[in-house]
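Yeah, one chain of the complex is gone here, protein chain that is, but the others are all in their spots.
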Amino acid sequence: MSKLRKDYETTLWYRLLCFVNGEEKPQEEPEEQVRVEEDKTIAIVPEDIWAPVEEDKRQLYDMYRHWTLGRGMKLFHRLYAVFAVFICAVIIGTLLYTVSYLPSFGDAHNPDNNEVAARYIEKGLQETGAVNIVTGMILDYRAFDTLGESHVLFVAAAAVMILLRLDKGKKGNQAQAAAEENDRIYEPKNDAILQKVAKVLVPPIIIFGIYVILNGHLSPGGGFSGGAIIGAGLILYLNAFGFAKTERFFTYKTYKRISIAALGFYALSKSYSFYTGANHLESFIPKGTPGAILSSGLILPLNICVGMVVACTMYGFYAVFRKGGM
Amino acid sequence: MFTALWNNVEATVAIILFGIGFTNLMLNRNMIKKIIGFDIMDSAIYLFLAAKGYIKGRQAPIVVNGIQDVEAYINPVPAGLVLTGIVVSVSVSALMLALTIRLYRRYHTLDIDEITMLSRKEEK
Partner (left out) sequence: MEFVQNLPFFGIVLALFSGVLCSILKRKLARAVCLGLVMAELIASFLVLLFVLRTGESYVYMMGHFPAPWGNEIRVGILEAFTALFFCAIMLLSILGGLKHIEEDLEESKENLFYTMICLLLSSLLALVYTNDLFTAYVFVEINTISACGLIVIRQTGRSLVGGVKYMIMSLLGSGLFLIGLCMIYDITGHLLMSNIKESITELAATGEYAEPLTIIIALVSVGLAIKSALFPFHSWLPDTYGFSTPASSAIMSSLVSKGYIFLLIKIIYRVIGFDVIVSNRITNVLFVFGLAGMIIGSLNALKERDIRRMVAYSSVAQIGYIYMGIGLGTVYGMAAALFHIYSHASGKSLLFIAQSGLTDANGGKKSLLDMKGVGFRNKIAGLGFTVGSLSMVGIPLFAGFISKYNFATASMYSPHKMLATLIVLAISTVLNAMYFLRTVIRIYTPTGEAAKPAESKTGPSFAVAVAVMALINIAIGTCSGPVMEMIERGLWMFS
């Protein structure tokens, strides 16, 4: 009977059952018996015979250990580098092979200079009212992309808030206190040069940003570039005068209000123009005289919205990266 | 092949940069260098696109003096795509940097392999 059972334990079925049950393989007994017998024979031999063997083993082990940590690691890094360069070369080679068949640079007869680009240039001014054809294109012809794009910025800002914003509501939040403490290191200690320069520079920077936003449909620029400029101005101001001063006019609440107002207006106005467009209704927004500031329909307000969102987000990124809050 | 590449030298340079950035993003183990790789990669794509929009001897697509002739301006479409793309890559860089900051605060290293190992140990 017992023999039968032993057989059963070594069968495949029993192992499968063990596996299905998720149990560890049972210790195989016979091996242990053999080991016990061996121990007896070993015991007769004087112990110091084993010492050099042990020493050898230890040395061998040390050598391998040393090798993996020292030369082995180095070899691995070197192989890794070679492998990386190889992959890089393969990717570049394949793509260069492709590029050599692509249309050549600067040729007016390339496939991409087709009727699409032609209409944007020839009729863009009349259809969108924007002198800057690129602005007209991204905010009117292909406005859906741009709507998505401003939400990419928003979703990235929300994700950064998830990661870095520290909770002020909780009582006794150690992390918040530590971050504030840490932030004191960066806080300017009334550096005269910095403050004087900032006093001179910040207003022109912000005014220039506003100029770029407001002239987005007339000259190079637009909401994103102008917003980034204003954001840079705000960051400079923050660095010169510290959080105590900026918090008088810009807090997390301001950020939230501006982003919801701007993005809400954006979504609303674009829904209006998409809805009228798709249903072939006349849009009631006047185009104005091309070239004037107040022209080109919705493009100017949209640029202002985008500019505000971008400025707030840029400043928000900086503030959250620095001390986990605004 | 090489004459074709030479005729298309902007695209060639862009592609080489793309390869470098891509490999850096994929195989470099330092998080910051990975992000730099990502930025190189995206900038290379924008260079590629911008080069595709250019036409020799023409102006930037802003209507000057009421001239609305196709012969006068370059292709505006790639410029618009680049504008959109840049914002996307800025957002992604910010997110990656935020992730890196969080991981650095927690594990005090930037090496992605070490971070993985440490996080596994922490679980046990």
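We just call them A and B in the order they show up, numbering each chain from 1.
In this text, a contact is a pair of C-beta atoms (placed from the backbone, for glycine too) under 8 Å apart; a residue touches a chain by one contact, two chains touch by 3 or more.
As the structure is a prediction and not an experimental result, all values here were calculated from the model.
**Q** Which of A:Cys88, A:Leu102, A:Ala198 or A:Leu214 touches the chain that is not shown?
**A** A:Leu102
**Q** List the residues of chain A that touch the chain left out of this view.
**A** 19-23, 94-95, 97-98, 101-103, 110-117, 119-120, 127, 140-145, 147-149, 151-152, 154-156, 158-159, 161-163, 165, 167, 169, 256-257, 259-260, 263-264, 267-268, 270-271, 273-280, 283
**Q** Since one chain isn't shown, list which residues of chain B touch it in the complete complex.
**A** With respect to the unshown chain, the touching residues of chain B are 18, 21-22, 25-26, 31, 34, 38, 41-42, 45, 48-49, 52, 77-78, 81, 84-85, 88, 91-92, 95-96, 99-100, 102-103, 106-107, 112, 115-116, 118-120, 122-123.
In this section, only the chains that are shown with their structure count from here on.
**Q** Using mean CA coordinates as chain centres, what's the chain A-chain B distance in Å?
**A** 12
**Q** Chain B touches which residues of chain A in the complex?
**A** Result: residues 80, 83-85, 87-89, 91-92, 95-97, 99-108, 110, 112-113, 116-118, 120-125, 131-134, 137-138, 142, 145-146, 149-150, 152-153, 155-157, 159-160, 163-164, 219-220, 222, 224, 290, 317, 320-321 of chain A touch chain B.
**Q** Quick check: in the complex, which residue numbers of chain B touch chain A?
**A** Residues in contact with chain A: 1-2, 4-5, 7-12, 15-16, 18-20, 22-23, 26-28, 51-56, 58, 60-63, 68-73, 75-80, 83-84, 86-88, 90-92, 94-95, 97-99, 101-102.
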